[in-house]
Structure formats: C-alpha cells, structure tokens
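Removed: one protein chain of the complex. Kept in place: all other protein chains.
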Amino acid sequence: MPNPLASRNRQKTGSVRKWGSWALVSFVPFVLLPFLSTSCADREGYPEDLDYPARTDLIVDETPKLSPNNLSAPGAFEKSIADLALVGGKILDPAANQDPWRAELNELLKEHFGTPAFPRVGASKDGLESAANALNLDPKTLELGSMAYRRHCLQCHGLAGDGRGASGIWVHPAPRDFRQGKFKFLSTSTARNLNRPSRDDLVRTFKVGVHGTSMPAFGLLAEEELQAIASYVIHLSIRGEMEFTILRTLLKPKSQIVFLFENFLPDEEVSKDQEKLSVFVPKYLKEILSQYALAEKSILQAPEYPYKDEDLPESIKRGHRLFSSQAPDALGCVSCHVDYGRSSPWQYDEWGSVSRPSNLTSGIFKGGRRPIDLYWRMKRGIPPSKMPAVTITGGDEDKKIWDLINFIENAPYPAKLPPEVREAIYGKSGRLAPAASSEKPKHQ
Amino acid sequence: MSDPLKSTAPTNGADDSSHAGHGLSGHDHGPTGFFSRFVFSLDHKTIGIQFLFSGLIFWLLGGLLALGVRLQLGWPNQAMPLFAQWFPQLAESIPSSWGTRMSPEFYTMLFTMHATVMIFFVIVPWLGGAFGNFLIPLMIGAKDMAFPRLNMLSYWVLWPGFVFLIASFFVDGGAAGSGWTAYPTLSSAAQPEPVADAGWDAAKKATAEQNAEKSPEKKAADAPKEPGLVEKIMKRWDSPAAGQSGQGQVFWLLALIFSGISSMMGSVNYITTILNCRAPGMTLMRMPLTVWGMFITAVLQALALPVLTVALFMQLLDKTVGTVFFLPPAGLSFGNWHTGTGGGQPLLWQHLFWFYSHPAVYIMILPAMGMVSDVLAAFCRKPLFGYKPMVFSMIAIAGLGFIVWGHHMFQSGMDPRMGSAFMVATMLIALPSAIKTFNWLATVWGSRIVFTSASLNALAFVSMFVIGGLSGIFMASTPVDIYIHDTYFIVAHIHYVLFLSSTFGIFAGIYYWFPKMFGRMMSEPLGQIHFFLTFILANATFFPMHILGIAGHPRRYYDPTLYDFLRPLQPLNQFMSISAFLMGLVQIIFLVNFFWSLFFGKRSGNDPWSANTLEWQAPSPPPHGNFEATPIVYHGPYEYGMADAPEGRVAQTDLPTGSLTAHSTLAAPSSLDRIDS
Partner (left out) sequence: MHRFWSLLFATVNLACLGLVVAAYFTTDWWLPDAASTQAVQIDWLFYFIGGLCAFFYVATQLILVVALWRFSSNRAGLANPVHGSHVVEILWTVGPLAGLVVITAVSFPVWKSTKYQGLPASFPIGSDAKASDPDQVILVTARQWDWHFRYPVATIAVNEIRHWSEDGNPTDIVLADELHVWKGAQVQLLLKTTDVIHSFFVPALRVKQDTLPGKTIPVRFEPRLSNVRFDPQKGTLVPGEQPKTWELVCAELCGGNHYRMRGKVFVHPDKASFLAWLENARQKSRARAATETTGNSSRSAMPGRPAIAVADAAPQSARGRTSDPVENESGSSIGNQTAEDSANP
C-alpha cells in the first residue's frame, strides 16, 4: 500500500538541500570567530569617550546636631542624605546651580584629572609631574589602575568613587565615597592636622578587606595590581576632593572664589586678577600632593611592647580601667562605646551616613585586628567618624596605651579575661571558661 | 425506535427536530460576539491557543534574557557596545554601567528571570495550557473540557502573573535576582530593625522650629514630603541581602503564585475530563500517549503545586509581614544591618521548593514525551513499541518523582543519611526513562520513517534525551554530585532536557498539530531548515557546558576570568555565546513560518498526516463541539502498518470488521450526555 505521506518526503528536498547547505557553509566562519577574537580582544577599560560626570548628588555641608535614631533603609541612602536637611543638617544641591563657573570647573577637572580611561593628576603645564610621579600617580600606572578598578571596584564604589555603585546602594555601611578626600583607617601622624592616608593604608585595606562591612578582601590580586588600584583611588580622591571643596564653598549663597584661597590656601598670596578657578585648581592640587608626600613620611610608630606574657592579665585590668572608669586619669571611652559598644548611640559621620562607635565585644575590628592597627586607631583616632585620638595623661603613656590595646584585643573573649573584668563586661551569668583541657592536646 | 442519529441529550428547551444532524451541540452553535469567542472564550481550543500565544511572547522574552547572560559570559570585561544606547533607563538606574558593562546585579537578574520566565511562563503553559487544553478533549472524543469556565479562568488567572512579572523589571532594585530557586536567606531577608523613616517625628519637630520664621509659601515648599502609602509599603520590602531581593522578589513571588493557581485549576480540569469524558470505547489503555502524559502531569501538578504555593506564601509573609519561617534563631547580619531574631530554618524552603520543583521537571517533560510518542508513531507508520510499558513508565516516573527531591539538596547541609536515601530513589528513576527511550528506538527500528519537520524534531527529542538523561546519572551519585553540583554540568543537563528535549518536543507538536489548530499547513522547507540549524546550534550552545562543568566551572558566575582555572575555558564560553546568538536568530525562521502560515499556509484537510487518533476525525480547525457526533472508539491509537487496511493504517474509529464504510459516528449514549444533564 502506498504510504500516503511518501510524496511529502520527496517534495522540496532539492530546495531544502540547497538552502541547508548554504546555511551550513555560512555557519562555518562563525565557528572560527572565538579563536580570532581571543587574539584581538577589545581594550578592557572604560570607553575612551567616557567622561567623569559632573557631580549632581547632594553635598553634605554640615551634619545635623540631632542624633539619628536608626540606620538608613536598604536602597534609601540618597534619600537619607536629602533628609538630613529636615533634621538640622545643611545640604547643598549641585544640580540646582548651573552658573557659568560650573562649566569652567568641569573643564578644569577634565584638564587636570583626565577621563576614566586616561586618568592623570595635574595638567602638563602645572609642573607637578615629578610630584605626581613620586607618589606613583603617573599616567601609565593610573591607566592600569583604572582598568583594574573598573573590573574589581566599580560596582560598589562607582565611576567617580562616589560609593553609589549598583551594589553599593544596597549595603550598609555604604562603600567609601572617596570624593571628600577622607579615609577612616589611617596610620599617619596627626601633626599639622594632616589626615591623609599613606599608600600602605589603602593597600592594607584592599588586602584584608573591612570586616563588618561589605568590603571584601582582595589579597589574592597581584601586588602590582593592588598598587595600581591604590594610585587610582588616590587619583579619584584628589579629583573628588577638588570638586567637593570648590562646590561646597561656591554653592553657598554670597560666596566668592577668594574664599577658596582664604580657606584652603591661606599661605598663598594671590592678587585680585588671580582669583580664578584656573589658578586655584593647580595650586590646591600642589598642596594636596605635598600633603600626601608628607603623609608617606609620617607613619606613626608604636612604642615598644613592654610586657611579657605573664603580665597580660594585669595589663588587661589596667586597660579596662582606662576604658571604663570615670576617674580623671582614665580615658572614659565607655562614654561613647556605651556598654562596651553594645549600646552605642547612633551618630552621623562626615559623609552624612549613620554609624556608631563599634561594639568591642564582637571581635570585629574594621580597621584591622593586629595590635599595630589598634594602636593606630587609638593614637590618631578616626576623624571622619568622630573617634577622637586618645590622649593619655599622667605619665607612662607607652605602657598605658598597650594596656588599653591588650584590653581591646581580649574583650571579645570572656574566657580569657580576668574574672573581675569578665564580670564587668559579661555579668555574673556571662559565659564562663570552657571545661578544663584534656591532658593530651591534639590540635594545632 | 428512536432515530439512532439523534442525540438523547437535553437540549435546553430547543426543538430537537429542527437541530437533528447537528450533533451534540445541535442546540448551541457556540457563542457569538468578539469577546466571548476570542477573549473570554469557554472553548478549550481557543483557550489552548491563547496559552500558545502568551507562551510565544514570553519565550521571546526568556530568550532575550538568556542572550544577555551569554553576552556577559562570552565577553566578561569588554565594554558593551550598545548597552547604554539601547537601555538608557537601565544605564541610568545602574550607575556603574555607563555603557561600560552590565553590573553583576543585572546579570543575576538576567539568569534568574530567564529561568523563571522559561519554566513558569513558557514551558508549563505551552505543554499543559496550550497542548493539554487543545488536545485532550479532541483526543478523547469529548466536546470540551469538563469545566469550561474553570478552564477560562485558568488562562486569565495567568494575566495578573504576567503583570507582576513584567512590573518587577521596573521596581526599585530591579527584577528578582536570587535565582529561580530563590533560596533564603538571600531572597527572604527582610528589612532590618529598626527601620529608618528618616525619623519623621524628629524631622517634623526640627523642621517646625526651623520653619517658624518662614513665609507660608516657603513653609509649604520646605515641609517634609512624606512618601505616598504605596511607596512607603513597597520601600518596606527592600532587603538588606541584595537590591533585587526586595520589591522585585515580592513581585516574583506574586507572579508565581498566580501561575501556580492557573496550573492547579487546569490540572483539576484535565483529570476530571480524562477520567469522565472519554468517548465510548476509549478505554484508558486506548488513549494516545499525549493524553496519558497530560493526565499524569495533571496529577503531579495537583499534588505538588500546593506545596510550592504554600512555600511562596511563607516567603512572602517573611518579606512583608515579618514572619520568620526561614530566618534562623540568631538572625542575620549584613554589615551594620541586623535582622531581628528568627526561629526558622533556611533549609525548610529548599525542602518545600524542591518538593514541587522536582515533579515540576517531570511536568515539563511528560507531556512532551507523550506528544513525541504520537508523532513518532504517525511518521514511522508503525505502532508504538510497548504501549503498556510506556504508560507504566510514565506512571513510575511520576510516582518516583515525588521521593527524589532531596537530590537537589545533597550538599545543602541536609543530613547526609537522607542524601543516601534520595540517591537510591534518584538512581531508580533513571530506569523508566531508559525504558521509554528503548521503546522509542524500537518503534523507529524497522519502521518507514517519513521525514517532516514534526518527525525530525521528535527524533531529535529521543536522541538528545539520551544525553540529558545520562548526564543525570552522574548527579544522582551523591559523591560525584559533590563535585558537579552548582557547576555547568548541571546547567548542561537542565538545557538538554528542557531545550533539546522538551522544546524540540514542543516544536514537533507545533508542526504536527498546527494544521488541526489553524486549518493550514506550515511550510515544510522552512520547518526543516529551522530544525537543521537549531539542532546543530543548540548542541553547539549546550554541549560544551558539560566540559565546563567537568572542569569545575561554577554556575551563575558573572566573570569567570577572575580565576586561574577558569580562564583557559573562556574560548568555550565565547563559542557557546556565538552559537547562542545564531540560534536565537534562527528562531526567526520559525516565527516567520508560524505567522506566515497562519494566514497564507496551504489549507490542510481534516487529516493531513493520515494519523489515527481522534482529533484527525474532526475538521481543521474543529468547530464548537469538536465532532459532528460522538465518535466511537474500537482501536488503540497506533495501528499503523496494517497490511489489510486501505491506507496501511487503522484509525481509532475504524470499524473493527474490516468494513470499508465511513468512520462510525453512531450517536450512542455517551458519557458526555450524563454530564450535560
């Protein structure tokens, strides 16, 4: 019996074969494409025609005197900045001002700091090349740093280092906004009001991350890559600070360019016809670069550790007293780190976000957990978060500071504290020491 | 003696004699009016076609999302050339892109929504909603489903789901991004306590003091602007775990709840129809395997979907109202954000979710298996080999499918002894699938294959299902799963069974039943070219994923080039991306064929394929009521190759004595009549 469908089988086989063969033939070149494209990869940096955008997000001029009563909600960081105005803070809105000097400022920033794909520090006519190179802010390093930043840092810290990247707006604390030129975890001296990070401060933060925040550790990147990113971050910070400083001064009503010179370059003599942004920018840049150079040479050294292992419990006790006692020769840390940090009050930091003195029983040390890190936190404070530098009076400063550090290091471990300290922090029903060790310890 | 041609069904008061010869629906020619015929239709065929077209739109959306994933994986660090121009809104709302690259969050959204759309809004509606609805009454000789209104509702209840799904792309944070599996606590973490409302009371007080001296206009302008109620409520859903786990996740949950309700309605309908509305002589063991597939799938859906729906509600409550079903006792920390304390377990979600989602994968393949059996038998001109083993295999797959869900959780922290138990069941479930494959091969062997678009896709199903099924055995072995869980090996397996099997099955079904649905033939050359190119490109896109998985390439990775051991695999990633794009382009051929044929295809007759099953007795497309008179069934569905039959085949309604009279349409009392009354 004939197959009723047989005729279908034979229909149009010719055209199917023809078209199918063409389709197959045309497919072949595409198979080769991946192997071709691997060799001529697109430049993996920012698009060359991309510029840093002019700043449009709000500037926090003054944080409110009122204490916040809670954190900003996820995704509501910008709104919380705007709301600072409602609670007594002072906010400036760059988007509301479109005066001609804004355009001039953007031009100057581009001239002196380049674009994301080709960043630099200082225009060629500024004569700042050697200063920039000495800080590893040469264009080659910055270009590599820009590519690495785009790959590793962009999604949190944003294009201009504003901390408002796609990931960044959904974490708390917000990623660092580099544009005020301020950093938290510094190892440099506070002399002459210097508050610049050393390069190592930045690289250390990259390598270790910031425990207790969403900043992960990047220690597995190559050393050169980390150094290049540090250069680029410094570049973003300097550029941001330049923009921030100028905007913050000039956006206020009735302000003039001369205020910039008066406030930020008080030692410079400027004539009337020099009161221009195009004069201010290179001069201020030079000042900033010299501050960074000075910071590199001003790393704080800790005094030598004066104790032996058996002195530790007594040292902890003394440190505890320094921390929590209200006596005049004690430091009164507990007034901010209320209940050892477990009930610290919220406060605004200089970026307008909400934070609080850290919980010292948690074992989380954002700036690093080594003794030298703790020393630096205490010795020079954390100015943007309003942690003051510790000033010890009554002699024996070297010993006292180590007492305090020993106390801080051991405070999270109730089992390792002397009994009275443990009781003071964790109460009578606090956690006790574990069962006595078995005779044959087995583990490293 | 009553006229045997006359229906004994009550006719709602209409005069019997004047409608004699119009069959069962003699009293009722169907609804008139545009809305009741084409929009809110109660006719299962129209509803099936509605599912088909909705599925088509979401198929395109799901495919575009997948191409976005492949774009990123193929070129992880290159600048996206047209991204900012094509998606300016996204480029603005994702500040870190600026035409440079998509953000990692956008990428997680892409693969999450790709899977969600494809599973819940494409494959399930196509297989169950489109084919199930259209074919079941036709293939069992019924005039419509048992519950036509419920049927209509099952389609329209999907629409709120569509709305929530599409709306989720536009909310703060973007569409859901915690995977289609939506594991807590990434998906469920709710806003930390206390929630900031910028201290409204304090703000108002401070502002009142500040504003005391201002003019009324300035006071009004500077007064704090409270957000609207809807905005306030939606902001409460934002999550500390991830941007997309907030509003987007809530909308995702709502979309899936509606999809589940639609399927549950449909499943009740199908089970009732198949059990109660079969034509006389259509015993269960004479039903085509398509109907068996739909039937067993409906049972799976009815039993498993309630569990998923409950789980979705639980997560919804966790996110909106503050319950703690999935929040561990100590709560969670995200930097400075700390959720409240909990009392629940993240693992609970996984159990509930997979209790549905494992049967779901069988829901997504059993109908296709049934359809492929029908298509193969028709085009091989040979009976299906092993009808009863095929039926029992499907039942075994479904039954065992309820006790294997833990194989998705081998590494999850579940007690490993449970893992051993699930391993045994999972190994066993490979067996019925293997039996089915061998039966298909035995059908093809010794046959007389007619190569058409439909049969080619069905043959490809059989071939590719072998690969998908065998790769499953690696995962079934718990120790090997330690290595390949959450790698691309799993992704390869998923796509071999869902694309290269189910979707080829769907293509086969479309090419085969398009004439019945629309009365026209699809273009055969275009169909064969589409098959040829898709077959090659789909293998090119998905087979190398096995290699990636063996090398340890994890799933859901935005930039694998960060890793030394993954960088060498990048050429494979690029190759797959290029293949995927080409494959996407080739589907245009299918769409052109489909839509052109809708209007200009050659008219088919009732039975262009000389096939045996009942739907081919009805006109193409069938009218309201499907059959002129209730068919009576005398044979099984696959009587092909019959030497003494006129066309070498015996249709289901052919009289058994070899008489060459027309197919029987004796209007004997049918079970349908009982339902009518």
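Which chain is which? They are A and B, in the order written, and residues in each are numbered from 1.
Keep this in mind: a residue touches a chain if its C-beta (ideal position, glycine included) is under 8 Å from a C-beta of that chain, and two chains touch if they have at least 3 such contacts.
Since we're looking at a predicted model, the values are computed, not measured.
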Options B:258, B:532 or B:634, residue touching the unrepresented chain: B:532
Residue among B:163, B:268, B:430 or B:655 touching the omitted chain: B:430
Residue of B:306, B:386 or B:399 in touch with the missing chain, whole complex considered: B:386
Residue, one of B:190, B:274 or B:642, that touches the chain absent here: B:642
Among B:317, B:395 or B:550, the residue in touch with the chain that has been omitted: B:550
Where the missing chain touches chain A, by residue: 1, 3, 5-6, 9-10, 13, 16-17, 20, 35, 37-39, 41, 43-45, 133-136, 138, 140-141, 144, 147-148, 151-152, 155, 166-167, 187, 198-200, 203-204, 207-209, 211, 214, 216-217, 219-225, 227-228, 230, 296, 299-302, 304-305, 363, 368-372, 375, 409-410, 412-416, 431, 434-435, 437-438, 440-444
Where the missing chain touches chain B, by residue: 75-78, 103-105, 107-108, 177-179, 183-186, 189, 241-243, 328-330, 332-334, 342, 345-347, 380-389, 411-413, 416-417, 419-420, 423-424, 427-428, 430-431, 434-435, 437-439, 441-442, 444-451, 456, 459-460, 462-463, 466-467, 470-471, 473-474, 476-480, 482-483, 485-487, 532, 535-536, 539, 543-544, 546-547, 550-552, 554-565, 567-572, 574, 638-643, 648
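We adopt the following convention: only the chains that are shown with their structure count from here on.
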Sites on chain A touched by chain B in the complex: 1-6, 8-9, 11-12, 15-16, 19-20, 23-24, 27, 30-31, 33-35, 37-38, 41-42, 44-47, 50, 64, 66, 68-76, 79-80, 83, 86-88, 150-151, 154-155, 158-159, 164-167, 169-173, 212-214, 354-355
Interfacial residue positions of chain B with respect to chain A in the complex: 75, 77-79, 94-101, 103-106, 172-173, 191-192, 194-196, 198-199, 202-203, 206-207, 210, 224, 235, 238-240, 242-243, 246, 334-337, 379, 381, 448, 450-452, 524-525, 528-529, 532-533, 536-537, 559, 570-571, 574-575, 578-579, 582, 609-610, 643, 645-648
